[in-house]
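Of the protein chains in this complex, all but one are displayed in their positions.
Per-chain numbering from 1; labels A and B assigned in written order.
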Amino acid sequence: MNQTLVSYLSQYEFYDVLLAVFGKNEGLLAFTIYLLAALAIVGLCATIGGLGTYAERKISADLQQRMGPNRVGPYGLLQFLADGVKMMTKEDIMPFTADKFLFYLAPMLALIGVFATLAVLPWSSGFMMADLNVGVFYLIAISSLVGVSVFLGGYASNSKWSMLGGMRGASQIISYEIPVTISILAITLLSGGMSFGTILSHQQGTPVNWFIFHNPFAFVAFFVYAIGALAETNRAPFDLPEAESELVSGYHTEYTGMRFGFFALAEYIEVFVVCGVGAALFLGGGNLPFNLDIDIIPLQFAQVVIFMTKALLLYYVVIWVRWTLPRLRVDQLMSICWKYLTPIAIVNLMGCAIWLVVFNGKSMADLIFGSH
Amino acid sequence: MMSLVSYLIISLILFIVGLVVMIARKNIIAILLGIELILNAAALNFVAYSRYVTNNLDGHVFSLFIIVIAAAESAIGLAIVIRFFQIKETIHVDEATQLRN
Partner (left out) sequence: MFVQLLFALSALLTVGCAIAVAVTKNIMHSCIFLLGSLLGIAGLYATLGADFVAVTQIMVYVGGVVILMLFAVMLTGGKDFVSRAQNLLGLAPAMGNKWTYAIGLLVGLVVLLTNVKLIMNISKAYPAKVFGNDFPSTVNQIGHLLIKEHVLAFELSSVLLLGALVGAAIIARPRKQG
């Protein structure tokens, strides 16, 4: 049975009050709740995406001993708003030979693919838009729209740089999908379900119950997932599709103004989503470190804070990696994926399955501290 | 509105359109697109019947196999198209007249 935000809220008394306000019209109430939640999440994620650009500059400046943006607002915090205004007021240029339909479509597809993943992102055990019972699978599936959009953006611009960037991007994304998916499959195996609710409920309590510490294979699977996710979101050191030094800026070379903004926003939000999924699957998500048998709204907000903290810490690592490691070559990229990550991921999957059989589903912590 | 018949009509339209694409277009890739449409029409029928008639999930399993076969078929088909293009430098289906060179 799919749990949703509405079915979660309906266990509280104020839901009945709201229902009375809406004249017993459950459909309308559900629609309103979803609408508000969607607006809140999209607004939050757009802010995170915007602040991501700021964080990226500030952290890179820190790593390179520069100041970074510090003019707009306190500590330059409002820099992303200034950038947004700049992008919106820029002239919208379309190359003469561009394929107009696809040129318009590509940035939209990128945004659709990223925003659709937000529907299942587990902010807390109750605050999920929808806890689909195919949640993780849905997330992997719908985010591959970004791959299509990268390819189309490259193709539609009708320029050599864009074309190369688009082809590189699409091949990179569909290649790295395989180790990422197999790593996630290992976690699905451990939790016995694909819904985020099931996965989170298996990681309650102290950090030793997190899936990353469940067994050695899951520990390796986390790093396979992290590397693959970096590559899937086209982040350095895997940012070959937009390698400045060889491809100008890859598939969005010809994009200006808000269309470029869409691509950039989609990329930053996707990084956040990927970090959030990593936090939820391997690092316990929003679970509190202690078990309370009561379920009240303030605890849910505490869970949201914990989840955001974990996700943003991973986000920091992503930016850190970007400004530390040099870019790979194309052949190195493909050989890492096919010769190393994919076999390792498959071995991890088999290892997790064997672990489950041999130790009867117990985690390392259970074995060491005794099962409770 | 949502009855078995409406799904069957959608599937029928998909099938006919797929057939038209396969017959009318001369581009080998377009023919593969038509095959995908036809396979999807069949898979949709299976799921619809399993919901409205049999009430078990065998139809779902069958459409999963159809999806698997469609993926394998399109991979092989596109590999053949690319090889064909390397030899003939066109993907017009009427150029495929030789069994061996």
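In the analysis below, a contact is a pair of C-beta atoms (placed from the backbone, for glycine too) under 8 Å apart; a residue touches a chain by one contact, two chains touch by 3 or more.
Every value quoted in this text rests on a predicted model; they were computed, and no experiment measured them.
Interchain touches from the omitted chain, evaluated on the whole complex, reach A, B. Per the touch definition above, the residue from A:A98, A:L111 or A:M194 contacting the chain not shown is A:M194.
Checked against the hidden chain, the listed residues A:S10, A:T32, A:S144 or A:T256 yield one contact partner: A:S144.
Only one of A:A98, A:L132, A:I187 or A:M308 touches the chain withheld from this view, namely A:L132. The set of subunit A residues touching the chain not shown comprises 1-2, 27, 30, 99, 101-102, 105, 132-134, 137-138, 140-142, 144-145, 147-148, 151-152, 155, 163, 167, 170-171, 174, 177, 193-194. Looking at subunit B, the residues touching the absent chain are 1-10, 12-14, 16-18, 20-21, 23-27, 29-30, 32-34, 36-37, 40, 43-44, 47-48, 50-53, 57-58, 60-61, 63-65, 67-76, 78-83, 85-86, 90-92.
Here is the rule we go by: only the chains that are shown with their structure count from here on.
Rounded to a whole number, the gap between the C-alpha centres of subunit A and subunit B is 33 angstrom.
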